[in-house]
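Omission of a single protein chain aside, the complex is shown with its protein chains in their original locations.
So, subunit A:
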């Protein structure tokens, strides 16, 4: 790894944000994939692992009398404030990290070198585990109204759409291609969710290229076809999730929104969700509030208000609730779009799916939903998450907001989700980790070209394997059949401390109801579970699993490209004795989560 200038720096201080006295001295290691901070005092060894891909920014702060400070901010909302004794070391680490945390090429992403010790067959099965076509079947497709179409199999109609699309039955190819041409980036109206009971559908697309006066017969036919695919309602809602002003501005650029006069029986609505730039800035402000050392209650609440974050979360939720109501109460189909139809549209469609269909509130159902409404239909994960060193203006916490909306729902309805908060946080961490291939690339076509299914592994089987950690013990299947009708009064929108202050353990409840209930139900359900298995579980959940960490270290050392072996004079601290015993394939540290537990627990 030519980018690592200094693989090891000793006597680095890790500053504690809340208690200066608790700051510690330790050793910093840079590996090909992680930054590792090891603190060894007497018999306790504490390790903090930070995946390079999780780093959002590295900043050298002005020199102080105590040393040379380096501030590392992570996409997982972790903050590391390091203090180096020598300016030289600080500069070297800074330089190395700059290059490591934002790779230039996709092949440098962790997923391309990570192997969870599966064979090719496992890998193939892993990728097939979640299948969007199956979800269409689950909804009852193909039926009298909707069918699965392969018109886009070569990504020619729309390069950012998946190869299979849900379209109204019997809609002509001319209508489809014509409509695609009239929509921004060819993202024509396609089926997102079909509600069996009401026959109403949620469809999604991008904005029409209507400009000030343009119209398109095929697009009008397309909407007509969507309307006709619902026998229960004579009109469809067309929901533009943008603020009206933004949509108007787009008209001047030849884009815009549907003119009600040109389309028969549509009811047009704006929803007022702000764009990716507003959201990015809002999160920035929120994080500033989170990281204030000891704010007064007033400062905190004012800061929270000024960040606008919860206002944005509510706007997404409002739109989702509007869709769900239209479908289940008015039995009306809805067509949703924003500008390109891959950010706000994805948020709103997936949220309304959760409100409408209990399946998506299960552990597997959420995977399916994310696969369907985000990954396959072209939410630009690579750009939005800033996996590579690309345009920072493309980065935006759109997916994070979706996860937060789900969390807000789970706070209002503690018994309707099969999963708990940790599942959402784990998915969030994995999205940024690039350890698995799922969230790499911006659309299906790109992923195919990268041959991700051959070169990387899928996250979903890994999550499923650990699903006992993510279970919500309060989940009641009996409540399954209900449509969720959340209150959207502002007071129900709470700050998500578990996410944005995840690494500030001191702020969280000191005892966990979740752990308690999980351990009670665990014993109940799986009384036959062996002792060793239980210990493994505990290792991931809270108790440090040193063996695993050390094994990982040794494993990395055996690889010829590894900094410990590649760089001169680097000592493989405290792990030498383990060299021989690591013949059996090491269990890699599986989650960013568990690494952090290492830090928390000593």
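Note that a residue touches a chain if its C-beta (ideal position, glycine included) is under 8 Å from a C-beta of that chain, and two chains touch if they have at least 3 such contacts; residues count from 1.
Everything below uses one rule, namely that contacts and distances are computed from a predicted model.
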Record lookup, UniProt, unshown chain, options "CCAAT-binding factor", "Myotubularin-related protein 9-like", "Large ribosomal subunit protein mL48" or "Sestrin 1" -> protein name "Myotubularin-related protein 9-like"
Out of A:11, A:155, A:235 or A:300, which is the one that touches the chain we can't see? A:300
Which listed residue, A:65, A:212, A:253 or A:489, touches the chain dropped from view? A:489
From A:27, A:40, A:177 or A:501, residue that would touch the chain that is not displayed: A:501
Which residue numbers on subunit A touch the omitted chain? 290, 294-302, 304-305, 308, 310-311, 314, 318, 412-415, 473-474, 476, 479, 487-495, 497, 501, 504, 506-513, 516-517, 520-521, 523-524, 527
